[in-house]
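Please see the structure below; I have some questions.
The complex is shown incomplete by one protein chain, all other protein chains being positioned as in the whole.
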Amino acid sequence: MIDVTLQLARIVQAMPPVPASEVLHVSGQWWIGFILWCPLISLVLCGLCAACRVKSKLPAWITVFSLAISFVLTLLLAFMDTPPERVELFKWINVHWDGGSFVANFAFYIDSLTILWMSFVTGLGALIALYASEYMEPDVGRGYARFFAGISAFLFAMICLVMGDNLLMLYLGWEGVGFASYWLIGYYYQKPEAVAAAKKAFIVNRIGDLGLALAIYLIWSTFGTIQYNELITVLDAGTYLPVYENWSVQAIPYLLMLAAFGKSAQLPLYVWLPDAMEGPTPVSALIHAATMVTAGVYLIARMYPFFLLAPESLHVVAWVGGLTALLAATIGMAQYDIKRIFAYSTISQLGYMFLGLGVLTTYGAAYHVFTHAFFKAVLFLTCGAIMHGFAGQLDLRKISGLRRMKGWRIVSWTMFIGCLCLAGFPLTSGYFSKDAILAEAFVSQGPGFEVLGWMAIFTAFLTAYYTFRVWCRVCAGEVRCEPGDEHHGDDHDAGTHGGEFHPHAPRFAINIVLLLIAAGALLAAVPYFMGNEVEHVAGGWVADMVHDSTAAEGVPGHPEHPASALHGAEAHHGSILGMDPHVAMYWISACVGGLGLLLAFWLHLWRRQDADRLRSWLLSRFWTRWLPVAMENKWYVDEVYHAFIRAPLWLFGHIFYAIDRYIIDGLFVDGTARLPRLLARCFQPLQNGMLQSYAVTMAGGAVLIALLMLLMLQFFTGGAVS
Amino acid sequence: MSWLLILLPLLGSFVIIVSPGRLAKQLALVTSLVVLGVSVAAAFVFDGWGRGTWELTSSVEWVKEWGLVLQVGADSVSLILVLLTTFLMPLAILGSFNAIKSRTKEYYGWLLGLQAAMTGVFLAQDLVLFYVCFEFTLVPMFFIIAIWGSKNRAHASVKFLIYTFTGSLITLAGFLTLAWSYAQANGGDWSFEISALTNHAVSALSLHEQAWLLLALLIGFGVKVPLFPVHTWLPLAHTEAPTAGSVVLAGVLLKLGTYGLYRFVLPMCPEAVVEWAPFVAILSIIGILYAALICWVQTDVKKLIAYSSVSHLGFCVLGLFALNPMGVEGSILYMINHGLSTGALFFLIGMMYERYHTRDMGELGGLARTMPIWATFMVFFVLASVGLPGLNGFVSEFLCLIATFTAGGSGAYPGVLGPWYAAIAALGMVLAAMYLLIMVGKVVFGPTKATLRHDEQSGLPVDLTVREITVLVPLAVGCIVLGIQPDLIIDNTATAVADTLAVYQDIFEESMPGAAAFVDTSLPGGAR
Amino acid sequence: MTFQIASEFTQVSLAHFIIFSALLFVVGLVGFFTRRNLIVMFLCTELMFQAALVAFVAFGRYWFNYSGQVFVIFILTVAAAEAALALALVVLLHRRRGSLNADDWKELHEG
Partner (left out) sequence: MIDKLWFLIPELILFAGVVVVAILGLVHSNRLRGWVPWTTGLFIVAAGISVPLVYTAEAMETSGLLVPGLAAPAGMIACIVALGLLLLSIGRVDQRYELAIAQGRAVFDPIRATGGEFHVFFLLSLAGLLLVSIANDLIWLFLALELASLPTYVMVAMSRGSIRAQEAAMKYFFLGAMSAAMFLYGFALLYGATGTLVLTEIQASFADQIARGELGILAIVGMLLALLGIGFKLAAVPMHLYAADVYEGASVHVTAFLGFVPKAAGVIAFMILLSTLGWADGAGLPAPILIMLWVVSVLTMTLGNIAALLQKSVKRMLACSSIAHSGYLLIGIIAGPGAGFNAAMLYLLIYGLGNTTSFAVLSSLQRGGVELESVEDLAGLRHKHPWSATAMAISAGSLLGFPPLLGFWGKLALFIAGIASGRLVLVLIAAINSAISAWYYLRLVGLPLMADRNERSEAVESIHAPWPRLVGLVLAGMLVVLPVILGLLYWMTDVSR
């Protein structure tokens, strides 16, 4: 219990907060707004195209063009290298009253973290839109414009999320991307699975949004503002008052966590992401792999100071991340649908990122977000190309030897690059970014962090295995394929020309995008070696970017990094097997990755029958039978949710409806309404038509009234007549 | 001008009754457009924007012995609600052009009569005039449901009328008791002027008396809102009412209840409100969750939307009883927003019903394919209703909830609710997404049902006509504009709301000294 | 008081008259309830009127003014008018149904 008066005295004495204008220069760079407006304009134009039933690729070009402009502007912003900056666009919600106000304007808050995120969001957005211009070709004139409108809407929302100046802008983007995701997952709206998946995504995300909303309420109650710059000022000055006893500050990180776990598909809210693969593949690549799902990481990075107020919350983040990574990897191992495997892999990699956040390396998490965006995009896009070419076939048992087919070389080799990165093959981008996280798990002190570290290493092994399981099955081996039975587009019959199936290989747009992004995936290792303008901080350009932002305290080596604060700036190194974790980790993860890769090559390329044999061996043992079954059935998490959340609520719905109809309406309302009638029936026999009966009743009634009068008189006046 | 707003629709209604039937709809549309014009003009000459004053006032002496003076006038809040009414009415009329084929004269006559009554409620400055208009709204609605409704219309209309009539009679008794108390204090001079009675109620009534007054008012307005557990007339009435009836019912009539809470309950019995706000809040929260879960298991689309109104209005009441400016502003916004988005949803369902003659989700499906324009609007308004940021529903819901959350009582933001109220109510957000998206998934998306036949006799094309689009576009524009510029309403009503809440500041300051001062000095939010 | 001459032992006071009139009223009332013949029933109402009449006379004597007696004259007149009406009605009813039993007339009823 905080002594309120003391607190008040402290607050009154505290320095008034520094006006915002002194910390941040509110510049009027007129073109900054266009980063946001471009997708919006594109959205409107695509909408118009849809309304006018444009039968050309116009919407795609509009989108690609406008996203490209956004990207260029973002780069411009990055090169200007400005200090944190606020750009106000227009007023949104302002409630002022005597003694306070609630302000949330449409404004940008631009620091290096923003730019880091914006760079890959807009860049990949433009590229994937280009890819989709070809991928969605069969739908020209039908859903084409709708699709690109969705992409534009997504980018608009994502930019709001990343660039927003306050938590409400973030919330706008947060729900906006959720909606865009709903829109695009449900793109094939005639497919019940797609509709269900879209719905599930939106609803599960809403649960996360609930956490964000509550966090915003709590932050505003405690700090009196939701603008980042002011929040940081108040936080630094320590002039906030935990309104609700002392739990308000402690609760903020947990609520934010709920939001982040929803959006970034972590335990226990990850279930929507695999289903979201019902959407067109470019959507999976852009939204459900590269950008949107990293919003949770962004949120925690952005609000890192709040997590540091309650450091235990970070331990939770770490554990949830680690467990999710492991769980998703085990499920991914046992799936046959390529896209699903990559979906689980995304969940798993996101788990790494949260692990990174939890073990106090925002830089590691951010770097992994950055690299993951590229290589996972590549993987999904190659998936898309396969799907596009094989009429929706995604079962890795049904396609083989892709790299030897005509026109599929670029696809299979870019996929190989993506797989290498994902598996953390030495010297690829994924290798460095994963190391930054894994090593820090051994450095940071926390409950069971070492176990967590080893778990993550084991997960890395699984990752390498399932990644190359896909590649070996699909791209290598004998040449064989069966077309899928699904058609994309509304209901056109692409690919099946008169019974004989010809896979159609990707053309220019898809190939060029694949090459560009694959190059990006490889080059994403470069920032690790460049930059480092800041002292004490290793990790290159990304570390610099994070260091200049609100998440700076999570960068190892930062003077206010909790570990540094504890042990001094230099002495934050822990150890793994008696070595410096960062050094050791290079070797360990290289070995582990290599092992996984070899296992995959063995089971799925060289001796494919061994894989089946292993499976049937596992199935035949009573003690191990559950393992493959459970893994293939995704550990029955969906079923558990259905049984423990959805079904009870549904039941409650029915019970309440019954209560509403029969008890509240039937018994109380209609029953009350029936009372007068019932009463009337009691009195009706008096009206029997007999003259003398009336006379008796009248006289009797008179006597009754007289008696009643006496009784009431007794009651009211105690019997005194007058 | 205020009188013009009330009397013009009445005049129009009269003209329609005496003119030939085939002109009825055109006449009605023209009248409502003229009224819209007048209301817009009124908004321009209105001087009370951003100030708490009553403008456009005018009064007519009536019965001196009872102190009956017919007084009208508008402050910013009422004028905004009047604008909502005049804005929705042409759309409601335009939306019924095809649906109403029998007894058109009476139909449009009643609609305009309804408009007059609703406008009267918002403009009344005199309790008796308020009550008369408040009650009279029931009559046109009763006829509209009973004559042009669907199968179970007789039961629905009678239930609607008697339920709300009963509630408001008790409110009337409360009003009269208050007026009597005023008369006693003023040497037997009766007055029904709202401001005079409000001042009297605040200054002269004891906590006990205020509590009784609160109860009386709450019964009448609570039925109208409708608050759980007196909501059961609403789903029935909505389901049976013709489209325009549902639109006006959801759009404006329910707002009479919340307006009543805002105009009478909050200012008249502040001490009792402070005492009982948690109770009302709990009722609203139960309503939010309970109705949302019921929505989930509905098969009739219209009934679903009807129950969703119960759920949504719960937020509105919650905001009011947060007793701080954010909540009340949020609540006022909610009144408007719910009118726009739910009104539009009822329009959309009506348009679909005219074509397919079913509202059963089991029979509908995949309408996005056959009616893409309709489907687009449907999804849009569902999102507005769900509270997607950027659209209107979000702002109001957010403000109501954050206000409830912060109204915790210890320290900076005084109030009697608190985080738990908001946290539980916020579950309604999740549930809203659930039931609305399930509905959309079943009706708009999915495979097109082969059994679904478009009725050729309806005289309507498969997708929406220009007329129908004309009905929906203004609503959609409204949703977007209020979604990104809620300040249009917030700024303009801020002072009026502050005046209403001033009395609470005193109460809280008494019970929690030093509470408000804290915000001024220390927080950036308080610094401006 | 003039009544005191009746007997030395039986002092007839106001109370006696009131009780008598009340009894008369009750007798009329009970007769009205129990007798089925319309004419007898009418006579019973007349009995009730006479009860009031007795009371008026007694009270007039008690208060020593003539108001009560004046009222009695009017009561007699009204009773006569009622009797005329009653007889006309009885004749009419008897013509319609050939019976004067009150229980025969119960066409108008409910329940």
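In order of appearance the chains are A, B and C, and numbering begins at 1 in each one.
Simple rule for what comes next: a contact is a pair of C-beta atoms (placed from the backbone, for glycine too) under 8 Å apart; a residue touches a chain by one contact, two chains touch by 3 or more.
Just so it is clear, the structure is predicted and the values come from calculations on it, not from any experiment.
Although it is not drawn here, the omitted chain touches the following shown chains in the complete assembly: A, B, C. Considering B:A99, B:I162 or B:L488, the position touching the chain not shown turns out to be B:I162 (whole complex). Residue in contact with the omitted chain (choice from A:V479, A:L523 or A:L708): A:L708. Screening A:L427, A:A658 or A:M698 against the full complex identifies A:M698 as the residue touching the chain left out. Summarising the interface, chain C meets the missing chain with residues 18, 21, 25, 28-29, 32, 38, 41-42, 45, 48-49, 51-52, 55-56, 58-60, 62-63, 65, 67-68, 70-71, 74-75, 78, 81-82, 85-86, 89, 92-93, 96-97, 102, 105-110. Chain A meets the missing chain through residues 673, 676-677, 679-681, 683-684, 686-687, 689, 691, 694-695, 697-698, 700-702, 704-706, 708-710, 712-713, 716-717, 721-722.
Chain B meets the missing chain through residues 62-66, 68, 128, 131-132, 135-136, 138-139, 143, 146-147, 154, 157-158, 161-162, 165-166, 169-170, 172-173, 176-177, 179-180, 183, 190.
By our rule, only the chains that are shown with their structure count from here on.
Separating the CA-averaged centres of chain A and chain B is a span of 35 Å.
Chain B and chain C have centres, each the mean of its CA atoms, that are 67 Å apart.
Chain A and chain C have centres, each the mean of its CA atoms, that are 97 Å apart.
Of all residues in chain C, none touches two or more other chains. Against chain A, the residues of chain C that register as touching in their complex are 29, 32-34, 36, 41, 102-103, 105-111.
By the touch rule above, chain A contacts chain B in their complex via residues 4, 8, 11-12, 14, 16-17, 20, 90-103, 106, 168, 171-172, 174-176, 179, 182, 186, 189-192, 195-196, 198-199, 202-203, 206-207, 209-210, 213-214, 216-218, 220-221, 223-225, 227, 230, 233-234, 239-241, 243-245, 490, 649-650, 652-654, 656-657, 660, 664-665, 668-669, 673.
Residues 681, 684-692, 695-696, 699 of chain A touch chain C in their complex.
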